[in-house]
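One chain of protein is taken out of this complex; the other chains stay put.
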Amino acid sequence: MSRTTTPEELASLVARTRAFVREHVLPIEDAADGDIEAAGGEDVRLQLQKLARDAGILAPHAPVEYGGHGLNMVDRAAVFEEAGYGLFGPLATHIAAPDEGNIHMLDHIASAAQKEKYLRPLATGEVRSAFAMTEPAPGAGADPSMLTTRATKVDGGWVIDGRKWFITGADGAGFFITMARTSGEPGSAGGATMFLMPADTEGIEVVRHVGTVDKAMLGGHCEVAFTGAFVPDDDVLGGVDEGFRYAQVRLGPARMTHVMRWTGAVRRAHEIAVNHVAHREAFGSRLADLGLMQQLIADNEIDLAATRALLLEACRVLDDGGRAAKETSIAKTFAAEALHRVADRAQQMCGGLGVSTELPVARIAREVRPFRIYDGPSEVHRWSIAKRAVKAITSEFAAGADGAGA
Amino acid sequence: MSRTTTPEELASLVARTRAFVREHVLPIEDAADGDIEAAGGEDVRLQLQKLARDAGILAPHAPVEYGGHGLNMVDRAAVFEEAGYGLFGPLATHIAAPDEGNIHMLDHIASAAQKEKYLRPLATGEVRSAFAMTEPAPGAGADPSMLTTRATKVDGGWVIDGRKWFITGADGAGFFITMARTSGEPGSAGGATMFLMPADTEGIEVVRHVGTVDKAMLGGHCEVAFTGAFVPDDDVLGGVDEGFRYAQVRLGPARMTHVMRWTGAVRRAHEIAVNHVAHREAFGSRLADLGLMQQLIADNEIDLAATRALLLEACRVLDDGGRAAKETSIAKTFAAEALHRVADRAQQMCGGLGVSTELPVARIAREVRPFRIYDGPSEVHRWSIAKRAVKAITSEFAAGADGAGA
Amino acid sequence: MSRTTTPEELASLVARTRAFVREHVLPIEDAADGDIEAAGGEDVRLQLQKLARDAGILAPHAPVEYGGHGLNMVDRAAVFEEAGYGLFGPLATHIAAPDEGNIHMLDHIASAAQKEKYLRPLATGEVRSAFAMTEPAPGAGADPSMLTTRATKVDGGWVIDGRKWFITGADGAGFFITMARTSGEPGSAGGATMFLMPADTEGIEVVRHVGTVDKAMLGGHCEVAFTGAFVPDDDVLGGVDEGFRYAQVRLGPARMTHVMRWTGAVRRAHEIAVNHVAHREAFGSRLADLGLMQQLIADNEIDLAATRALLLEACRVLDDGGRAAKETSIAKTFAAEALHRVADRAQQMCGGLGVSTELPVARIAREVRPFRIYDGPSEVHRWSIAKRAVKAITSEFAAGADGAGA
Partner (left out) sequence: MSRTTTPEELASLVARTRAFVREHVLPIEDAADGDIEAAGGEDVRLQLQKLARDAGILAPHAPVEYGGHGLNMVDRAAVFEEAGYGLFGPLATHIAAPDEGNIHMLDHIASAAQKEKYLRPLATGEVRSAFAMTEPAPGAGADPSMLTTRATKVDGGWVIDGRKWFITGADGAGFFITMARTSGEPGSAGGATMFLMPADTEGIEVVRHVGTVDKAMLGGHCEVAFTGAFVPDDDVLGGVDEGFRYAQVRLGPARMTHVMRWTGAVRRAHEIAVNHVAHREAFGSRLADLGLMQQLIADNEIDLAATRALLLEACRVLDDGGRAAKETSIAKTFAAEALHRVADRAQQMCGGLGVSTELPVARIAREVRPFRIYDGPSEVHRWSIAKRAVKAITSEFAAGADGAGA
């Protein structure tokens, strides 16, 4: 991905995004305590995206031919963090999951015709999309190889049968990218394929919203049933049986943009908490000058700095064309845990207000909690990080790298 | 407090409480996702307390003359944990905050007339009560000495003026125990007094519910205005200017009963999570057999065991007549943090379900979060724990305890 | 184990042990920076044990018939902590590992003749002993079932062949209690037996001291070779093939006495650090009044209190005749980690002096480090704690304990 943005253009984009979020997004978010449905749902999206389009900050990651800025990953980091400062900021600037990752993936994999049919309306904000991967037990969850949704070859296309859940944004999406098994059996990695499916395809039903602790994602986290739903051959995304490989293409950058957005949100919690303790007194001192508060503040600064540093390292690898499987896994795992700690400490700094709706802090803590689970629980990431490390280090030692023996 | 309960009686009380919670409480809680108002509010309280009274398990800590079992602190630990297994269990068995602590304090401090007027209806569940202490900044929060609500002496009594918030259970309470300044100025410790005030006293207004992350406390956490509210001399609770001292009497046991109840709630989250991972497979193994899950499980077991052990040590000191300021402060601080960790790990074990309403786990995590702030934030407890330790250890060293020097 | 000690006797024993350690032990330890060999080795043991015997505080846990006080586990906790305040205190009062655990086990398992031959000289401090269990890889380490040392039946006795290491106190021990395989193969649990072996038995060779970070254990941690070493039938300890079961008998109490001793040592580090920060100034304040120091102090107090509370809970179960496998495993795991944290924070409080030999703090941190590995690494304990929890909780749920499902 070639970087064509100048530092000045980037700085301007950051500044305008920042101002936009403060002017247009925070008031709506604060009034609705971060509940997108309570705030107005799809209407709010259309209203905010129109304003963002007018401000020239819509879809900064999208290809220039679709009206975006074509930012590379490193540049996205600064812009997405500013957008994420407001919980509805990503929606407003059209960089929210899952659309953002879907745009990224379609840009890399879709055919020219598919781009025209699916990517253009998505990139311009005309429609929303959903990525239908996760299934109820015993299907695909943290272990994608357990995929049970089936695609059966028929004349001229495929028929999809299966059940998905925790499908973010499903309610109201214009189309689904659906992962289904085209060969092999649950438990075997091989044989998944991605299908592009308009939401009004016969046989697709959004069954219900799964209740979750987070409230800021438009379209919810839904259970979706696929019952004999037909996909013409032209809407197979990429090659048959190549689905898991494409999911990896989507995964690395998607992990990192999650980190960018959540860093912004959690930074707001931190800043509000610091400002809070700087204006309160107890025990004869400004709260911010008490050492036990300083510990919380410093730990937050360290966690935020380490999150950003790991993020940027991974983004550089991605921008250089690497898959960055290790780097993005480490950065995602650290960030999800660190950002949760930051939000939690911010709550603690605010005392009773930190567990109330009087400040945005509790809300932000609530929203960021699932990040340690979505896109791979920390435990699964640690498992793969460890396996990769054992393999690399034993190879090196077998080649005689260190004489200290085992 | 003399212990008259036999081990057999205690075991029976524990078992009956346990069965009661599972039969009568959990279904209501689970249907309403732990939101007491959604479950029916005051009606549910009356219905459940009637059932508990019939089952002979109501108010196990209350004096026998009011229908309770007069349990000492150690015995309460086992019973309250079972009651707390359901979020509405404490309400059902009438051991919920703030009533439980108010019963305890009135039993120790109230005059005979006050006991008849206030304690009896409270202990029997006829009415609820509230403890009006915390104030908005710059008033009494973590630092009680900043108390600003004033009591002015008038003929035959006192007139109260001030504003309180985060007053648990205020909406619907039959009476308030109100802490007001009777001498000194905000910032000086001395000079607070407790007043018994029927809720229908002219000049008391429950202004609003402060929105909080927890939803299981009947009567909410309210803002309450006191405007020229009159208290006759007979309703002064204990001595004038003795309020802070009495608050300490209430504080130690109240901290410990919080720990008991939350241990029960969080144990449920842990048990459900363990049962969950014992029935799911991924990566070719039962989740419960994966080492990264075993880490979470073992850490939870250790945290629960340490919480109970510290709790019991503190209860023994209280039962022996000690104030246990150090022991209860340490036990509360450790427990609030440990129980939060346990609930958080339980969420992690359940994956996506752990941040959903499909299981009670996310709800329990939400409810227990404020415990690290209510009844003294961990930071304030650490501050006092450290000061006490410095004083004790330097005294000992000054007396020549160790020759290693400073 | 019947408790015959009165509270007054116990208090006196505690006080005398405390005074003894300060008067006789600390000066020797401080002069030698905790290195027992540098301090004089066996000579120091004899000198200090004579003083302890004269002071009536030798072997407080040993049976009364051998000159001890026969303390139960709960009472030991207080006395052993005081002895442990000095790193050589356990040696001086004859409660050091492995003798202390060996006395305990011989008292429970040995025949009358064995008691006369081995227990009496051990209990009175005439000789030291060693427990020969751990083997180099691929033998018995954290996983005892991998035991490779063999005992072969011959006429009138057994012949032992194998290699042990990390055998504490082996150099200079009067006898060994050796664990050897009498049936089954490495990897199978069954079939170990304990043998009593005088150190001068032909075929026993103390090969070398394994260098370790800790320096306070008399007799070191040695590698010991057994080559055709003969044990008469009379010196088989308990039943053949019962070795693992007996090891469990020794294990629970031995774990807890480790905790007692290390709590004393680490308490000294904490107290010296607190006294240090109470007498230093920086940034215009007494160090002890800086919040970041208060955090360290409070966390230490909490960790010490939780360690003691878990210890006492486990001791109560042991005193009641229980095996306390779960309780001692949890208490050991928590304590080893908590005490390490306390010593580490004490170092941090002392700044540069905390990593020097100017104060005992770095030395105590060094000595306590292996406790997280010896007697079962934390990781192995967590593994068994988790397995036990999964089994218990799933059984309970299978019996219908909670309706929330998996």
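In order of appearance the chains are A, B and C, and numbering begins at 1 in each one.
We take it that a residue touches a chain if its C-beta (ideal position, glycine included) is under 8 Å from a C-beta of that chain, and two chains touch if they have at least 3 such contacts.
No experiment lies behind these values; they were computed from the predicted model shown.
Student: For the chain not shown, which residue from A:4, A:248 or A:394 touches it across the whole complex?
Tutor: A:394
Student: Thinking of the whole complex, not just what is shown, which of B:247, B:260, B:290 or B:353 touches the missing chain?
Tutor: B:290
Student: Kindly note down the residues of chain A that lie in touch with the hidden chain.
Tutor: Within chain A, the residues touching the omitted chain are 22, 26-27, 30, 268, 270-272, 274-280, 288, 291, 293-295, 297-302, 305-306, 308-310, 312-313, 327, 330-331, 333-334, 359-360, 381-383, 385-387, 389-390, 393-394, 396-397, 401-406.
Student: Can you list where chain C touches the absent chain?
Tutor: That gives, for chain C, the contact residues 33, 134, 137-138, 141-143, 146, 165-166, 187, 210-214, 221, 280-284, 290, 292-293, 296, 347-348, 351-352, 354-358, 362, 366, 369-370, 372-374, 377-379, 382-383.
Student: What chain B residues would touch the chain not displayed?
Tutor: 290-295
Please note the rule applied: only the chains that are shown with their structure count from here on.
Student: Can you give me the shortest step count from chain A to chain C, moving only between touching chains?
Tutor: The fewest steps needed to get from chain A to chain C is 1.
Student: With chain centres taken as the means of their Cα atoms, state the distance from chain A to chain C in Å.
Tutor: 50
Student: Residues of chain A that touch two or more other chains: which are they?
Tutor: Residues 290, 292-293.
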